[in-house]
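Report on the following structure.
Only one protein chain is missing from this complex, and each of the others stays in its spot.
For subunit A:
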Amino acid sequence: MANANTNNTEAEHVSIDSEAAHVISAVEECHDDDDVGALHDVVQGLPSHAVKDLLSVGVCTRCILRLFGIRGNIYSISAISPSILNSVIGEQRHGEDISSNSKESEFEEVLCALCLGILQFTYCDDKEIPVKKESANDMAVAISELVKREGYQIDSFSLEVSVPPIILENEHSVRLYMKRKYGTEPWFQGGPFSQSISAKDALKFSLAKPLETLLDCKSGISNFRIGLTFSHKASKVVQSVAVSKQGCKRIKTGNSIDSLDDSVAGDIKCSDLADATVERSFDGLQDNESSECFKFPLQKVNDACHLVLLCQRTPIYFGGRYLKYSRNVSQTRWIIDDERMGEASVEEIIGSNIQPLCQGDNYKFHAAGREDIDVRMLGSGRPFLVEVQNAHRIPSEAFVREIETNINNLENKLVGVKNLKVVGIEGWTMMREGEAEKQYAALVWISRPLEDVDLDSISSLKDMQILQGTPIRVLHRRSPLQREKIIHWMKIERIGGSSQYFLLHLCTQAGTYIKEFVHGDLGRTHPSIGSILGCRAEILQLDVTDVKMDCFLTE
């Protein structure tokens, strides 16, 4: 065994030098020293012959650490290099300057056979240019610059990493090999290999702390996702080895590894789901697999992985209630044959005032029910949600109030908004909660003068059931059905100066067609106002005066 103490000092000396050699380190030195100390302790505890074995096979330093189940922030230490491990395995460098030597060994020329350079911070960017970051911190800098360049305003972030499936395959091969070779040794019995950390997690360990410092916020569960997707250009085979009666059975779930046809293979980007599938198939493996079932030694690779960096915010929601004052504004954008129906739409008026202030990619409008273009929405308003995708900024409460004021102060006063605020996913459940009663005011004309007894006969009807055939005006796009609906109450309000016009106030079950209830739709809705009053009834105007739902009310 090597002289641990001597090498300790040497290695320490080396690591401080390497720190000085690398710029842009936001980590304080004393903090770093603690980590370096911890690193040395950890490294001392590793079985040297196994480490040497792995190094010789072409496994990089971080991969070795993670195979042994080491966790934590030490992955972000720039000092990690084979020279650290050398201190354990006792190889001495002869006659050369230690600092220059350390620099050399920092730039590992050979890509790790296990992680394909991912944990060596080596990759090809989207312009196909090979990039070699010298430390986790440098890579974190590249990421944070992207976040800042795209103008995201964040208070937390979550890292998501996706790696090519061949890495899992490689890992499995290595683990099997190690088990066979060292399975009987005491250190293996403790099962360090069974607690190996995945390449994804190791990369996250490497990048999390430097990113937290650079972005000045915490990493964890967040609506802002930084996605690192690694893929390898050469075709990959995901060989799931399943147990069968004969022993080893090979199932190909990808393209053949021999064909390097890019057009066929493309980039196989695996999602977390695919990873789980691969891992599960490996779990089912038996020990007595023949050695043909995995490749060892691992195939050397010359090309680094292709990395796609993607920043994405999960959708944010604005909830509130809208009012529609115009009889020429549709709820959603309505275009027939390149021609817009109506003057504007509620969706566009509200959405176009919200989306740009969030710098989102686009928006979606959702409302709790709808009304016709010629029907006004008054009173407490109708609940709605605006979903903004990939918002770069999330407006503050004050800003949201400003948006509401802006919409309400628009010159043409077509639409109004109440109680606008940012809501979480609970906004959805609030909107979906059951079907609400609605209250209306209709301007009705009848073919004879209104009489006092009419007011009573209408008011006396409570929870009256009606049967509505699908109105002719929507029959072209809805199923022909007979729908039972309930009219909860009605009240006639006389209009001064007219004997045949009056205001009908009514409260009905959700889904009732009010216009057809008034004029009867050629007898297809009965009873109707006309049939109850025994004359012809026509509806001139309709207004929604209340949508009885609990969400987005004034507090």
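Basically, a contact is a pair of C-beta atoms (placed from the backbone, for glycine too) under 8 Å apart; a residue touches a chain by one contact, two chains touch by 3 or more; residues count from 1.
Operating definition for what follows: contacts and distances are computed from a predicted model.
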Absent chain [UniProt protein name; select from "FNTB farnesyltransferase", "Sodium/potassium-transporting ATPase subunit beta", "DNA repair protein RAD51 homolog 3" or "Protein Abitram"]: "Protein Abitram"
Among A:G58, A:G227, A:G379 or A:P527, residue touching the chain not depicted: A:G379
Omitted-chain contact residue, chosen from A:W187, A:W334, A:W428 or A:Y501: A:Y501
Sites on subunit A contacted by the missing partner chain, in the whole complex: 376, 378-379, 441, 443, 445, 469, 472-480, 495-498, 501, 503, 515, 519-523, 530, 536, 538-541, 543, 545
